[in-house]
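Only one protein chain is missing; all other protein chains are in place.
The block that comes next holds chain A.
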């Protein structure tokens, strides 16, 4: 069967300020917010930045291999988590393009690819798992007792619903 195969890349963009030391997620939790850049990044801007990165590093041929199938499927500005879909053959080019990205709209980020999978289901599960780990890290830092209900719980549920709602 000739099926069109994809790769789903789960990326976390860690915002930081250069050249002074980057604010780690720990520091951000302490300051009481997740994300907090003035610029509103959206999936369109990520796509544009990614396109620019692939063209700079792999040329027009690289973009030609990747461009038709590259889509940003999900982006959450609160956690800076992004799911990108690419065709399976040139996915390493797209992955390298993501790694070589350093700024989106003038704001510096560290792109951290958390998970790569061949199906959307695995990508969704990985995204939910990643959110839970991040929240667990914040909670460990804040040292809240186990049964404590905080706003993170509601965030986890809404984000899980958004992720589950993703369609191919």
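Worth a mention:
To be clear about the criterion, contacts are C-beta pairs under 8 Å (C-beta built on N, C-alpha and C of every residue); 3 or more make two chains touch, one makes a residue touch a chain; residues count from 1.
Definition applied: contacts and distances are computed from a predicted model.
A chain of the complex is left out here; the name its UniProt entry carries, from "Origin recognition complex subunit 3", "Prolactin receptor", "WD repeat domain 73" or "PHP domain-like protein", is "PHP domain-like protein". Listed residues A:51, A:108 or A:139: the one in touch with the omitted chain is A:108.
Taking the complete complex into account, A:100 is the one of A:55, A:100 or A:160 that touches the chain left out. For chain A, the residues touching the chain absent from view are 14, 16-27, 92-93, 95-96, 98-100, 102, 108-113.
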